[in-house]
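All protein chains but one are shown in place.
Moving on to chain A:
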């Protein structure tokens, strides 16, 4: 196992105007389970393929442990990187049996037959495939194929495991059980894992840290709970989790517990580490329906989510999201209170010192 270090990594495909990756700087520690999350076309697969060595970067470098594997004047081909990869299409070789697929990496490494058989057996039993060893991939179900791909990737004990939307083709129930498999597997082997997904639930559930990408850049790279409660910018705040992003301005000095901000004509105490925030991220948990909050809103929509209702509230200009135990009529007026939302500053926006600062 080894850590992965990206510095200034850039990839520009021939004939496209925008770079697919635009200056990626990140460090993935040995044994970490990192999810790459982002909308379609943001460069997740590209980052994975650069890590595996299927593409050469146009700039910057990649290091695995203390060896540089890609960089100016240096490129280690995928054969020599010792990473395992699971493709979205699984890419099982149809002309080999399950056991044949799994033992291929060992054959390539020239392992003795007995050793090979032992390790294939081990990998198959780890993924629960022992009874399918002599089947052709075409005779397996989607989930079983997925497990063959995983076994094939693990058998060679790779330095890092790369997975490109490995569960995208599976149904919901199978997805949940495979997710458990992944966590269990990660706990058992301690492998460095890089997991691409555009399903945020999956990313937040599985990973120790999540990198949120947009248009070739990493917008935030943090633990799931940090990503949720302290998003770095509007994109992350809107992309991860439910809730609303509204503009705000500072109304007090930054203290240990954050600061007071003005938003929607109201003063609210917010968590922050930014003296001049521009936006608030208001999660549904931050909104309570009560008449003491000083804010009134009209119910615009109400959907049942099992155990609770998700309510969209129009405060006159901004829409907030709240949870309610009771069904609310669309059009009804309710009072609400906002409890310690997260205030942040959108990079590139200059925050005007709020008028309110004069009062302090």
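Definition applied: contacts are C-beta pairs under 8 Å (C-beta built on N, C-alpha and C of every residue); 3 or more make two chains touch, one makes a residue touch a chain; residues count from 1.
By definition in this document, contacts and distances are computed from a predicted model.
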**Complete:** Should one name the undisplayed chain from "Ortho-halobenzoate 1,2-dioxygenase alpha-ISP protein OhbB", "Quinoprotein dehydrogenase-associated SoxYZ-like carrier", "Peptidase U32" or "ABC transporter permease" using UniProt, the answer is "ABC transporter permease"
**Item:** Candidates A:43, A:60, A:105 or A:231 - the one touching the absent chain
**Value:** A:105
**Request:** Specify the residue from the set A:21, A:34, A:62 or A:83 that touches the hidden chain.
**Result:** A:83
**Touch with the omitted chain, as defined above, among A:4, A:69, A:276 or A:289** = A:69
**Item:** Where the unshown chain meets chain A, residue by residue
**Value:** 52-54, 67, 69, 74-85, 87, 89, 91-95, 104-105, 108-109, 149, 152-153, 156
